[in-house]
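The complex appears here minus one protein chain, its other protein chains still in place.
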Amino acid sequence: MTSQELRAFVIDFFNNKMPFNQLLGFTVSHLHSEHVEITLVWDDKLMGNPVHKILHGGVTAAILDTVGSLAALIYGINGLTDENAVKAFYQQLPDGGTLDMRVDYLRPGKGDEFVATAQVIRRGNKIAVCRMDLHNHNQLHIATGTGTYVI
Amino acid sequence: MTSQELRAFVIDFFNNKMPFNQLLGFTVSHLHSEHVEITLVWDDKLMGNPVHKILHGGVTAAILDTVGSLAALIYGINGLTDENAVKAFYQQLPDGGTLDMRVDYLRPGKGDEFVATAQVIRRGNKIAVCRMDLHNHNQLHIATGTGTYVI
Amino acid sequence: MTSQELRAFVIDFFNNKMPFNQLLGFTVSHLHSEHVEITLVWDDKLMGNPVHKILHGGVTAAILDTVGSLAALIYGINGLTDENAVKAFYQQLPDGGTLDMRVDYLRPGKGDEFVATAQVIRRGNKIAVCRMDLHNHNQLHIATGTGTYVI
Partner (left out) sequence: MTSQELRAFVIDFFNNKMPFNQLLGFTVSHLHSEHVEITLVWDDKLMGNPVHKILHGGVTAAILDTVGSLAALIYGINGLTDENAVKAFYQQLPDGGTLDMRVDYLRPGKGDEFVATAQVIRRGNKIAVCRMDLHNHNQLHIATGTGTYVI
């Protein structure tokens, strides 16, 4: 399995095999060590507050956790030899990997489309710390977060 | 509107008028100042990790945010005169009210049913801090969180 | 080295060998797995705000971090055989062990004396999550925190 094939495999896994990602409509749109990105198109089912038509805070938390765990995962499996990579991937599936997360809600979650990005800011043997951000299609900064992940 | 009617109104709003709560299957099961509780029955669509069959971390974050915001909201509208209560409720709808939240994932989110509870631990004029917990049907402590809310 | 001797050793280390603990006046007053406690007597040098005479937020953060790391450490070295305990203690000295911490400032830090306590709420092989609280001599809840520690 080449690194390109592994990337395609992970993207397929997140987009098509993780039921909650599909339920919410998350799409992994970039997956490289230095640029991990998930996009989300507005859907009325994602509203918390129907009066103001904004994303439920749980959607924001979910997409930040997911993009952060993906960044930690990619960092963790990066550089593995081919035969170990898939095994490592399965062992490090991200939901089990989040230790804790902080989310700051900066602006109401309004928009036609949203983009979540993540960067690894601490790179230990076992632990990664990621910073995550959510912007809408107008580049408004909706939320930011910090997550600690086991890798 | 009596306080009993207001409580019924808020429960109905959270259970039936907030689309994301319905999508996930959240049910407000207790709503008193000292005991706020949301229950969630396992559904495969809530899985993050299909290998281990555990809740997506975003579901955990969403239910903790929701139960915390509900506790802050109930505290905030408590003691309002009847005519002001509904207006206050609409102005303080919880998604807009979360400033920030920390979630700690203590154990894998396995279970047939989950119960999220919240307590207000800081009671200011404008700001409430809540502590939230998620247990499964076996009383295993799945997650804990702390949230800061505008009330 | 008996477990009683190890406890005395750790208490002496925190109270007398960690310069910043001495500078601030921290005293470890209880050290058991289920009850870890640090006391602090008011001193004007600990003020942040001389107008209102309250503790600097950094003092609150420092005592919460310290009591949490102590709880994690005691949990980590608990049950070690005698010959491994001191070695383990040195390897796990707490400042290097904090991954992240959240502090919530609930009330102004006023008081003649303060008591910080901690409980371990997640007990993994490598990671402990602790909840910490700070009260003053009148049992007022000054602050709460959550910390993630490598053990």
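Per-chain numbering from 1; labels A, B and C assigned in written order.
Just so it is clear, a residue touches a chain if its C-beta (ideal position, glycine included) is under 8 Å from a C-beta of that chain, and two chains touch if they have at least 3 such contacts.
As the structure is a prediction and not an experimental result, all values here were calculated from the model.
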In the full assembly, spell out which visible chains the left-out chain is touching. A, B, C
Which is it among C:V28, C:I77 or C:L99 that touches the chain not included here? C:L99
Interface residues of chain C toward the undisplayed chain are 17-21, 23-24, 44-52, 54-59, 61-63, 65-66, 69, 90, 93-96, 98-105, 108-109
Hidden partner sits against chain A at residues 102, 104, 106-107, 121-122, 129, 131, 141, 144, 146, 148
Tell me, which residues in chain B touch the chain that this view leaves out? 99-100, 102, 126-127, 129, 146, 148, 150
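Here is the rule we go by: only the chains that are shown with their structure count from here on.
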Looking at every pair of chains, which two share the most C-beta contact pairs? A-B
Whole-Å gap separating chain A and chain C, where each centre is the average of the chain's CA atoms: 34
If you look at chain A, which of its residues touch at least two other chains? 99-100, 102
